[in-house]
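Yeah, one chain of the complex is gone here, protein chain that is, but the others are all in their spots.
Entry: chain A
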Amino acid sequence: MWKWLHPYAKADRAYQLCNTLLPYFAVITVVCMLVGWVWGLAYAPADYQQKDSYRIIFIHVPSAILSMGAYSSMAIAAVIALVWQLRNAELAVIAIAPVGACVTAIALITGAAWGKPMWGAWWVWDARLTSELILLFLYLGVLSLYHAFEDKKAAGRAASILAIVGVINLPIIHFSVEWWNTLHQGATITKFDTKAIDSSMFWPLMVNIVAFAGFVGTVTLMRLKNEILQREKHRPWVRQLLNRG
C-alpha cells in the first residue's frame, strides 16, 4: 500500500490525482442526481399512508448515510495523516469536514421537515436524531479547532487527533444514546426496521445514495484541490499553474 500511496505524498501528484478523479465523480453525481430525483420525486409510487410527503426520504436517507460515511472517511484520512505523516491527508481531513457538516445539517433539516407532518413535531428526542445532532457537534468541533490555530500545520494535526478521538467515541455515543432512549420511552418510531421498503422505492433510493456519495466526493475533491493550492502557493508548480490559467 505504501508503494501505491507514496507518490501522492507529493502535493503536485495529489493535485493531479484530484484532477483525474474529479470528472468521474462529477459525471456520476450529475447523472445519478438527475435520474434519482426525477425517478424518486415524480415516478416512484406514493406511499399508501404518508402519500407524497414520504418522498423526502430520497434526500433524507442518503444525506444521513453520507453524514456517517464522510465522518469515517475523515477519520481514515486522519489516521493516515498521523501515522504516515502525510500532509495531504491532513488537508483531506479539512476538505471533508465542512462537507460532512453540511450533509449532517441537511439530514437534520430534512428530518425535521419530515417529522413535522408525520410525528407532529419538528424535533423528537429520538436516539437517531440525537446521535445525528452529536455528530454535527463533532464536525463543528473539528472545524473550529482547525480554524483556531494560526499555524495551519499544527492545525491539521490537531484536527486529525480530534477526528480520531471522535471516531472512537462515535459508536459509544451512538449505542449509549440508543440505550438511553429505549430505557426512557419504550416504543418509539422505528419506521425502517419494521417495514421493509418496496423495490419500486428502493431502487430510486439507491440511485440517490450513489448520487449523494458522488456529490460528497466531488465537493471534497474540489476543496482538496483548493487546500493544496493554498498550502503550496509558494511552490514553482503552483505558480506555473496559476500563470497558465
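By definition in this document, contacts are C-beta pairs under 8 Å (C-beta built on N, C-alpha and C of every residue); 3 or more make two chains touch, one makes a residue touch a chain; residues count from 1.
Assume contacts and distances are computed from a predicted model.
S.K.: Among "Heme exporter protein B", "Peptide/nickel transport system permease protein", "4-phosphopantetheinyl transferase family protein" or "Glycine dehydrogenase subunit 1", find the name that the UniProt record gives to the complex chain excluded from display.
M.R.: Matching "Heme exporter protein B", "Peptide/nickel transport system permease protein", "4-phosphopantetheinyl transferase family protein" or "Glycine dehydrogenase subunit 1" to the record, the invisible chain is "Heme exporter protein B".
S.K.: Have a look at A:Ile134, A:Met206 or A:Leu229 and name the one touching the chain we're not showing.
M.R.: With A:Ile134, A:Met206 or A:Leu229 as choices, the missing chain is touched by A:Ile134.
S.K.: I'm checking contacts with the chain that's been left out. Which of A:Ala9, A:Leu145, A:Met206 or A:Met222 qualifies?
M.R.: A:Leu145
S.K.: Could you tell me which of A:Ala26, A:Ile65, A:Ala112 or A:Ala158 touches the chain that is not displayed?
M.R.: A:Ala158
S.K.: In the full complex, which residues of chain A touch the absent chain?
M.R.: Chain A touches the chain not shown through residues 82, 134, 137-138, 140-141, 144-145, 148-149, 154, 157-158, 161-162, 164-166, 168-169, 172-173, 176-177, 179-180, 183.
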